[in-house]
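In this view, the complex is presented without one of its protein chains, the others remaining in place.
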Amino acid sequence: MSEKKPKIGILTVSDRASRGEYEDLSGPAIEACLREYIATECQYEIKVVPDEIPTIIEAIHSFADEGCGLICSTGSTGPARRDVMPEAMEQVCDKLLPGFGELMRKVSLDYVPTAILSRQTAGIVKRSLVVNLPGKPSSIRVCLDAVFPAIPYCIELAEGPYLEGNDAVVKVFRPKKK
Amino acid sequence: MSEKKPKIGILTVSDRASRGEYEDLSGPAIEACLREYIATECQYEIKVVPDEIPTIIEAIHSFADEGCGLICSTGSTGPARRDVMPEAMEQVCDKLLPGFGELMRKVSLDYVPTAILSRQTAGIVKRSLVVNLPGKPSSIRVCLDAVFPAIPYCIELAEGPYLEGNDAVVKVFRPKKK
Partner (left out) sequence: MSEKKPKIGILTVSDRASRGEYEDLSGPAIEACLREYIATECQYEIKVVPDEIPTIIEAIHSFADEGCGLICSTGSTGPARRDVMPEAMEQVCDKLLPGFGELMRKVSLDYVPTAILSRQTAGIVKRSLVVNLPGKPSSIRVCLDAVFPAIPYCIELAEGPYLEGNDAVVKVFRPKKK
């Protein structure tokens, strides 16, 4: 009843949004998407940080320490000089999961040939799964549609909270226990 | 006649199997599969080790030093805390071959969406090709079917022994000499 709701962290990485030069639309778009996909009632928190490796790492650690089973980031995954998310991921993650990036690029390629420029990845930090998502709301959904079915089981393997998928929207998969 | 048969090493990585808590079924499943795929008569050896990076590396080095052209491992490739095979691979391999993991994940995705959680890879250690396979016998075959056609030629490029494929089961490919 009064059990603590699982926490989910959303990290918008953008110099301009962090300076208030424009409104963060990507973070709220991820939250809206996840609220649809996850049947379990969760507590969502959005942080907005500039494209700086130490700040990104600090934000991810802080989400992980607060017990977020899932941390979704948006932004800073391209080939430009200020795009540093993959470098932060390499430093902060205990394990990297290359299959997420491969699949997200593959499904995005059906829409734009520049999908190969994305350096999105995913990984485990302590007991949290961190997934890098694109910035554009429509692309966020394309990527989450592809990888979400594997996310709740991955969080379980990482010893995070149990999340129920919303069957009407997405089909979460868990292998049968041996 | 009394020529030395090529050696093949099989490495089961599992805390519980190494403690004898359950029987290793994956190692023998890989051996059975390879005996079908490889027409050349080979000598197979199975080692069972716990999910510990130094022990895994030692076992791979020992197989490589015994002249195994091919070393297939099973287990420890997921996102859980004790899954350390990819970290061992990064340390032990002279070269990593990302194309193996990409293709094994791709073909496994036709069966389960959690295929993206696998961190399987392959690489070269001295003159040996090391390939990480899944644990489930049916998944072992799915992955080997996909990558085996490239394995004998890869072993040749790594200066290992010549292996003949069993044409009735799998079509081994070797580019024509220039």
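Going in written order, the chains are labelled A and B, and every chain counts its residues from 1.
The rule we apply is simple: a residue touches a chain if its C-beta (ideal position, glycine included) is under 8 Å from a C-beta of that chain, and two chains touch if they have at least 3 such contacts.
What you see is a predicted model, and the numbers here were worked out from it, not measured in a lab.
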Options B:38, B:64, B:97 or B:144, residue touching the unrepresented chain: B:97
Missing-chain contacts mapped onto chain B: 95-100, 102-103, 124, 129, 147, 149-150, 153-154, 157-159, 171, 173-175
Where the unshown chain meets chain A, residue by residue: 78-81, 83, 86-87, 98, 101-102, 105-106, 109, 112-119
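The working rule: only the chains that are shown with their structure count from here on.
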Cα-centroid distance, chain A relative to chain B, in whole angstrom: 32
